[in-house]
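The structure appears below as structure tokens.
Here the complex is missing a single protein chain, while all its other protein chains stay put.
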Amino acid sequence: MFCSLKCWSLKRSLWAFHVNTGGCNGCDIEILDAFTPRYDVERFGIRLVGTPRHADVLVVTGPVNSKTAQRLLTVYDQTPDPKFVVAVGTCAATGGIFKGAYNIVGGVDNLVPVHAYVIGCPARPESIIDAIAALIGKIEKGDVKI
Amino acid sequence: MMSESIKELILSLDSNAKFKDGKDNRLWVAIESDKLKIVLERLKDKGYNYISAISGLDQIQNGKILLLYHIMNDSPREYPYITIRIELPREDPKVSSIHDILPGALLHENEVFDMFGVNFIGHPNLGRLLLPENVRGDVHPLKKDFKDSVYEGMKK
Partner (left out) sequence: MTFNLYFGPFHPALKEPINFTFEVEGEQIVNVKPALGYNHRGLEKLLETKTWLQSGFVAEHICGICSGSHNGCCYQGVERVFGIEPPKRGLYIRTLVWELERIHSHLLWLGVMLHEAGFDTLFMYTWRDRELTLDLFEEMSGRRVVYSMNTVGGVRRDVTDSFLQKLKKYCDYLEERTKFYKKLVLEDSTILARFQNVGVLSKNDAISLSAVGPVARASGAKRDVRYEEPYAVYDESPYQIVLGEEGDALAKTIVRIDEMKVSLDILRWIADNIPSGDYRIKFSPMTKAPENEAISRIEAPRGELFYYFKSEGGTTPSRVKVRTPTFANVLPVVKMLEGQYIADIPVIVASIDPCIACCERITIIDKGKEGVKMITADQLRSYAKKWYEEKYKVERGRK
């Protein structure tokens, strides 16, 4: 009962916090694009917040490098439960074009569990919105553990 | 005639200087590392007050590290751009810092220290700039003999 209440409360108001773990800014501006007039995801109740403590979703872009790896874990710990992670862009999924560089740890899933991957270099705003919609669908169906 | 005077000026400071005229009005000069400061100082008086970058070059085959100082002059003249090349030994490379002449070089020197391990004497806070704080010791990724495996252990 309590779980369904949590699901119900989440699905119309996912708040996202954006973490750049060493990406090229391409995905970052596409995420921001999704919040501006043409795509406007705020109409679905999704908004960017300024601190992980207010967030339900961590939107992670870029490959994790050795300096941000520890910071990503800190941000993940600061996010209250229930929390979801969306890895935006090929780099966040696998390391992408930067794979093999000395300072790169790899994809985001090496460090934290990921609930949705958005592939693309950079990912288009449509596919980012699609991924978040898919995440909401998962929450509704109860496919993800809260 | 202006350009001759630049070459003459550098020759008067370092008689072993070697010149190469590049494309796009760039002059490539190779000088001794201990003459670097005085040459830059005199060139600054001539209006070369902008530093684009300092790039390091590891030549493992001759046991040298090369530093290239790319400087520029605002006012139009025959050589608006000069690249000054100095050679340092690969073991314990040392050169005096030029931040008191060109303050813009401060971060570039930090970067070269980080990537090549060149010691800049007189630099106010020489330390790691780009690599994580926990990487210690003689680990400099842009050296040709840098091994990923050494770094792998330090990343965690």
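In this document, chain identifiers A and B correspond to the written order of the chains, with residue numbering beginning at 1 in each.
One rule holds for everything that comes next: a residue touches a chain if its C-beta (ideal position, glycine included) is under 8 Å from a C-beta of that chain, and two chains touch if they have at least 3 such contacts.
None of these values were measured; they are calculated from a predicted model.
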Interface with the undisplayed chain - residues on chain B: 22-26, 49-53, 55-58, 68, 70, 72, 74, 80-81, 83, 102-108, 111, 115, 128-132, 141-142, 146
Hidden partner interface residues of chain A, rising order: 17-33, 36-38, 48-51, 62-63, 65, 67-68, 71, 75, 96-98, 100-104, 121-122, 124
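The rule is simple: only the chains that are shown with their structure count from here on.
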Interface residues, chain A side, partner chain B - complex: 66-67, 69, 102-103, 105
Complex contacts: residues of chain B adjacent to chain A: 131-132, 135, 141, 146, 148, 151, 155
